[in-house]
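Up next is chain A:
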Amino acid sequence: MSKKDSKKSVLTLHPERCKGCRYCIPTCPKDAISVSEKINQKGYKPVMVDMETCIGCGSCYTICPDYVFEIKEVQ
Partner candidate 1 sequence: MVERLIPTALVEDNKFCPGCGHGIINRILAEVLDEMKLTDKAIGSMAVGCACLMVDTFGVDWIQSPHGRAAALATGIKRCRPENPVFTYQGDGDSMSIGFSETMYAAFRNENITAILVNNGIFGMTGGQMAPTSLPGQKTVTSPMGRNTDLTGQPLNIINQMKDLNIGYLARGSVTSIKNINRVKKYIRNAFETQMSGGGYSMVEILSPCPTNWKMMPDKSLEHIDNTVTTYYPLGEYVKKGGDSNE
Partner candidate 2 sequence: MALKLMKGNDALAEAAVRAGCRFFGGYPITPQSEILEYLSKRMPEVGGHFVQSESELAGISMVHGAAAAGFRTMTSSSGPGFSLLQEGISYIASAELPAVIINVQRYGSGLGDIFQAQGDYFQAVKGGGHGDYRMIVYAPASIQENVDFTTLAFDKADEYRNPVLVLSDASIASMMEPVDLPEMHEHDPNKSPHAAKGKGNGPFKRITSTMYYIDDFDTYIKTKYDNMAANEERWEAVQVADAELVLVAYGITSRICKEAVMLAREKGIKLGLIRPITLWPFPAKAFKALPDTVASFMTVELSPMPMIQEDVLLSLDTRKPVHNFLAGMNIPEPIDIVEKAADCIKQTAKGACNG
């Protein structure tokens, strides 16, 4: 971050909640979401996010039925 007082939107991922519907993948404007090869406790392959590409826009939060994504503001 170049300015100390500017806020940045940062995505927090809860892959343990993912049920693998994939609604988020075409919704992401930056194509930052893909499917993990790991299997979560619910028995699904959860999505994962490329944090370098993510802009924290919150589209995935909006479409996700299972509360996998949160966007938090950090300094």
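Structural remarks
Just so it is clear, a residue touches a chain if its C-beta (ideal position, glycine included) is under 8 Å from a C-beta of that chain, and two chains touch if they have at least 3 such contacts; residues count from 1.
Selection rule: all candidates are chains of the complex that A comes from, given by their letters.
Computed from a predicted model, the values in this text were never measured in an experiment.
By the touch rule above, chain A in this complex touches candidate 1 out of 1 or 2. Contact residues of chain A toward candidate 1 in the complex are 7, 9, 17, 19-23, 26-27, 44, 56-59, 61-67, 69-73.
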